[in-house]
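All protein chains but one are shown at their positions in the complex.
When the chains are written out, they are named A and B in that same order, and each has its own residue count from 1.
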Amino acid sequence: MLQLEGVTKRFGGLTALDGVGFAVTPGSITALIGPNGAGKSTLLDCLFGVCRVDTGSIRLGEHELTMLPTHAIVRLGLARTFQNLRLAPHETVLDNVLAGLVTRTPFSFTAAILRLPAARHAERACRLAALEALDRLGLAAKARWPAGVLSFGDKKRLELARALVAAPRVLVLDEPVAGLNRAETETVEAELVRLRRAGRTVLLVEHDMDMVMRLADHVVVLDGGRRIAVGTPAEVQRNPLVLEAYLGQMEVVA
Amino acid sequence: MDFMQFVWAGLGNGAIYALIALGFCVVHGAMGIVNFVQVDLVTLGGMFLYSASVLAGLPVPVGLLAAVVGTALVAMLVERLGLRPARTDHPLVLVFLTVGISIVLRGAIQMVWGKNRMAVPPIAEDVPVRLWGAMVLPQTLWMMVLTVAAIGGLVWFFRGTNLGLAMRAVASNPRAAAVVGIPAGRVRMAAFAVAGACGGLAGALVTPVTTLSADVGVLLGLKGFAAAILGGFGSFPGAVAGGVLLGLVESLAAAYVSSAYKDALAFVVLVLVLCWRPSGIVRQ
Partner (left out) sequence: MDGLTRSRWLHFFWSHRLGLGVLAAAGAVLLFPWYTDNPYTLGLTNRIALMSVAVVGLNLFMGCTGQISLGHAAFMAVGAYISGILTVHAGWSPWLALVVAVAAAAGFSLAIGVPLLRLSGHALAMATLACNVVVHHVLLQEDRWTGGPSGLAGIPPLTAAGWAVDDPVRLHFFLWFVVLVVMFGGLNLVRSLPGRGLMVLAADEVCAACLGVPVARAKVVLWTLSAVLAAVAGSLFAHTYGFVSPDSFGIFVSTDLAIMVVLGGMGSVWGSVLGAAVIVLLPEFSELAEAYKEFVHGGLLVAMLLVAPQGMIRGIRQAVALAWWRAQQGRSDAAA
């Protein structure tokens, strides 16, 4: 589905990504882990064309993404959440989710201004989809609230709703449970389980080791901009390189 | 030789633009915003000089000092009463806030000093001096001398005083500066004071040459901003160089290309520079 090969990105003298390659197979949850500064965020930025890779290729199905602008990449079937919240605080919760459905119709000013029938019908369908997504994540009652007044956990789930309502081919989640309490984490986790059962493809960037071990089918480990391990959670857990770079610290914490 | 005549005129105006540009840069360094109020601080400098020397009958040098100090105080008030209560870092709100305060200040100036044009006395008598083949007004020389003095003062302030060092720290890395406990409020207020002093000096120096009215600062201030952009916005030496360059280009273009478009030239240059290199000429 999504395939990265030899992705390299330098900022001045600093090599943020050094020949990273892995594949996300359809219908699976692939977790991307690594200590702080390992290059996870840079990788996501490159994936979405927010910054340009120096060398390497990123392919979604048969499309090469590295030269495309962000909005074109997204229209090919990617959607993401952000590590630090990025919502339109003055718009309502429902409108924020509807913003996730921009890719559903062509971005046409003419159709929008004249309110052509196609645009109107698409909008009605999208409204239903948005309300359903809000309902599943327990936000339906707050659909008319301005997004800015939601609690942190609700905002986080709102972002998830906005990404998943687009029904992307690959859903990219950047630390979806960071900062959430246990109950909120469970809602998100339940949603992920449901997504996997529905055969959706997820790329999960996460710090919560327990959750990664429970949910992920594959795990990719980054450290210092390099891919140091890949495999099932169990394999990765036993990998000495990983233990040294990452899990070692985790066990001390645990 | 005519050429030298235009060079002198250009250098004189360039000095004014440089002062105004410095005012823009200091506030931008401390707060990361473009301060539209700078425009009216220039007017205010002229107004204070007018009040002190014409209305109160003080000698012009004292009036000049009063103009600089008075404008600096008004600028500090603007920061304290106008910008600080906003408690937002949304750039859109901040830009509009400075635009709004600028309009308010212009209105206030109209209320206090009226809407008529006024004449302000120069520092020395209006007897031109012969210098390198050109007749130069003493006021033009004073503009350059005092601008250089002001730049010297700024260099000392930013290198030699604690507050100046703190301001440089904030300009280069606001977050780190906040972490090590540099008081943000004092730095912002100091930045406004410096910007006010620069603007006030510029206004007090230039209004004897132009005439004084409530909107005299608008065109001058915008040209000062153009100079700051030319110099790679934020760089102090760049601002000075940009000011002098703009003054010279303007004066020579008016002489040899078209005098009708003299006042528009700075803005054409500004737009072209921004199109060609959005962050200005000096900086990469």
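To be clear about the criterion, a contact is a pair of C-beta atoms (placed from the backbone, for glycine too) under 8 Å apart; a residue touches a chain by one contact, two chains touch by 3 or more.
Just so it is clear, the model here is predicted, and its values are computed rather than measured.
S.K.: Which of these, B:3, B:96, B:132 or B:156, touches the one chain of the complex that we don't see?
M.R.: Of all options in B:3, B:96, B:132 or B:156, contact with the hidden chain holds for B:96.
S.K.: Given the contact definition stated above, which residue among A:59, A:75 or A:226 touches the chain not shown here?
M.R.: Answering carefully, the residue with contact to the hidden chain is A:75.
S.K.: In the whole complex, not just what's shown, which of A:122, A:143 or A:230 touches the removed chain?
M.R.: Final answer for the missing-chain contact: A:122.
S.K.: Could I get the residues of chain B that touch the absent chain, sorted low to high?
M.R.: Where chain B meets the chain not shown: residues 33-34, 82, 85-86, 88, 90-93, 95-97, 99-108, 110-111, 218-219, 222, 225-226, 229, 233, 260-261, 263-264, 267-268, 270-271, 274-275, 278.
S.K.: Touching the missing chain, which residues of chain A?
M.R.: Listed in rising order, the touching residues are 48-50, 69-72, 74-75, 79-80, 82, 86-91, 95-96, 98-105, 107-109, 111-115, 119, 122-123, 126, 146, 162, 166.
One rule holds in what follows: only the chains that are shown with their structure count from here on.
S.K.: Centroid of chain A to centroid of chain B, CA atoms only: how many Å?
M.R.: 48
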